[in-house]
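This is the structure I want to talk about, given as structure tokens.
Yeah, one chain of the complex is gone here, protein chain that is, but the others are all in their spots.
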Amino acid sequence: MYNEKVMDHFMNPRNVGEIENADGVGQVGNVKCGDIMKMYLKIEDGVIVDVKFKTFGCGSAIATSSIATEMIKGKTVEEAVKLTNKAVVEALEGLPAQKVHCSVLAEQAVKAALYDYAQKNNITIKGLEDFKPVEDVHEHHDEDDEDEE
Amino acid sequence: MYNEKVMDHFMNPRNVGEIENADGVGQVGNVKCGDIMKMYLKIEDGVIVDVKFKTFGCGSAIATSSIATEMIKGKTVEEAVKLTNKAVVEALEGLPAQKVHCSVLAEQAVKAALYDYAQKNNITIKGLEDFKPVEDVHEHHDEDDEDEE
Amino acid sequence: MNRKVYLDYSATTPMKKEVLEEMMPYFSEKFGNASSIHSFGREAKKALDIARDKIAKAIGADFKEIFFTSGGSEADNWAIKGVAFANRDKGNHIITSKIEHHAVLHVCEYLEKHGFEVTYLDVDEYGVVDLEQLKNSITDKTILISIMFVNNEIGTIQPIKEIAKIAKERGVYFHTDAVQALGNVPIDVNDLGVDLMNFSAHKIYGPKGVGALYIRKGVKIHPHIHGGAQERKKRAGTENIPGIVGFAKAVELAVENLDSHIEHVRKLRDRLIDGVLKNIDYVRLNGHPENRHPGNANFCFEFIEGESLLLSLDMVGIAGSSGSACTSGSLDPSHVLMAIGLSHEIAHGSLRLTVGDFTTEEDIDYTIQQLVKIVDRLRQMSPLYEK
Partner (left out) sequence: MNRKVYLDYSATTPMKKEVLEEMMPYFSEKFGNASSIHSFGREAKKALDIARDKIAKAIGADFKEIFFTSGGSEADNWAIKGVAFANRDKGNHIITSKIEHHAVLHVCEYLEKHGFEVTYLDVDEYGVVDLEQLKNSITDKTILISIMFVNNEIGTIQPIKEIAKIAKERGVYFHTDAVQALGNVPIDVNDLGVDLMNFSAHKIYGPKGVGALYIRKGVKIHPHIHGGAQERKKRAGTENIPGIVGFAKAVELAVENLDSHIEHVRKLRDRLIDGVLKNIDYVRLNGHPENRHPGNANFCFEFIEGESLLLSLDMVGIAGSSGSACTSGSLDPSHVLMAIGLSHEIAHGSLRLTVGDFTTEEDIDYTIQQLVKIVDRLRQMSPLYEK
């Protein structure tokens, strides 16, 4: 179901944990849907010097959180905000079709944390002007549903 | 499907053939249904001294004709007219449910031949006063048909 | 009597050794449920995917267009009921032929009781459907045409490509029952242009209880069994992995060996037909003289009745059939033989002998020799026969 890279990030997730007094904290997803991702950023001079996450969710949610932290660590805020779920999926060398949405959660978590950082520091980050995390990223139906009866 | 006795009468039918100048000839069944039984009787002093048959039909039709000839040979006309399909089935030690009607054909063939004898000799045989052979003995539906839809 | 000659390959076939070998690991070792996410489940899912892919490739279809069923009959039911009910808003008219398998005909009769109208096309003396009648039967209420590829009794092959063309021109779905075609004629769903096509594994040396329905992408059809998400939510039920794996292997073998199989059975079948026609009087070969299933021979022997013929053959170890296996419960003569215009009395004397991969020349010669004797014996007993 998942490829080796995904399983590696799932079994050995990078950057799990919390950052005390983080400069930006973002949480997305909701318990009802069975996934919550929480992202902590330490930002110095516009550069993400540290990042940690905690995730309640499926294997893909954990793997995408893990790789997303790796992808933004050391990057500038401007670079990090450009992280797309597509890039996350590519970095993981693919996800099953019904699990692609989990990568959206990771993208959203990063953005939410950056937005929190922007709010706290009273700045605006290009691309995050009117950020609002999506509540439920799941498509609760699949491709074939429409022709079911 | 058929028991040994039936198979024996089917494979080695007794009294197959025709009787020239028979005293009574009866034919029942019809080609449409796939069975015709023709029975020839030689009767002397009210006793069936010889009997032959020809049958176009299923295995059970052939076996019942065969055993029916055995059962009436040497019998008086009065005894022969009492031959029932039930007796034929019993003599054969049973027939599959959907094949019981074939024995009716055998009974009818005997009766038809006796009736012909009576007609030719201007006599009436008790039990055959208003004989009329059934045209089609098959039930073309089975027990479960009614609750099909 | 010890000799056994099986000449009923159109009723069912023995499973090939290679098929069983392919299935064996999936009974007790790789036994997982293909819907489970653990390693046992993934192993099963992988086998399922590979099987589906093999079958898709074998008929030129896409992986997603193959749906597994429990056999040919279920697939016929699904194709016809599924399309009928899903397209009820577009019309209520279905066209089929008089010589379809009962799994098609009885579904059509069922639909007639549920507001559908069905046209049963005539066939000519060889069992070929009348394309003009087909064209003239299509109305703006017609939603489905269902015509079988190869007839199971008389072996006649229908002009599927032409029918598909007519259906397409008129915007009508076209289903063909290819249960007897698979492994006996080349099949490519795109070349043929069909929308739905069904198969059964046990007719091609595969396992009983497995079949498939090809559904062209975009065809509007209702799911058949509601429940779990199997078969893209269209046909619920834990997948029969060993059966499906065996089916795929059987299809693979059938496609790989198509030419040699056809050559083998046709040669023996022709030897049988020649031998019978040469040595027995008052016999008729039913079905198309050329355009027919390579292993199928269907005769009518005048003056005798089918069951007694079959029984007699069985007594000398020869397994044949009168019409299709499924109708042997019935006492009516074959609807196919009636449709090609035979009289009742002749139709009653029918015998189908179907040759397969394990048939030998000796089997054929033995059969001819026995048939000559048996037919004569039964005719001697028949009140209809006058020498």
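Per-chain numbering from 1; labels A, B and C assigned in written order.
We take it that contacts are C-beta pairs under 8 Å (C-beta built on N, C-alpha and C of every residue); 3 or more make two chains touch, one makes a residue touch a chain.
The structure presented is a predicted model; accordingly, all values stated were derived computationally and were not measured.
From the options C:H93, C:H175 or C:H202, the residue with contact to the unseen chain in the full assembly is C:H202. For the chain missing from the display, the contacting residue among C:A56, C:V83, C:A103 or C:I160 is C:A103, taking the whole complex into account. Touch with the chain omitted from the figure is made, among C:A181, C:V219, C:A297 or C:L310, by C:L310.
By the touch definition given at the top, chain A reaches the unshown chain through residues 2, 7, 10-11, 13, 16, 27, 31-38, 54-59, 61-62, 98, 138, 140, 142, 149. Counting the whole complex, the residues of chain C in touch with the unshown chain are 4, 6, 8, 11-17, 20, 27-29, 31-33, 35-41, 69-74, 76-77, 101-104, 106-107, 109-110, 200, 202, 207-210, 225-230, 236-243, 307, 310-311, 313-314, 317-321, 324-330.
Everything below uses one rule, namely that only the chains that are shown with their structure count from here on.
Chains joined by the most contact pairs: B-C.
Distance between chain centres (mean CA atoms), chain A to chain B: 88 Å.
A separation of 39 Å divides the Cα centre of chain B from that of chain C. Shown for chain A are the residues that touch two or more other chains, of which there are none.
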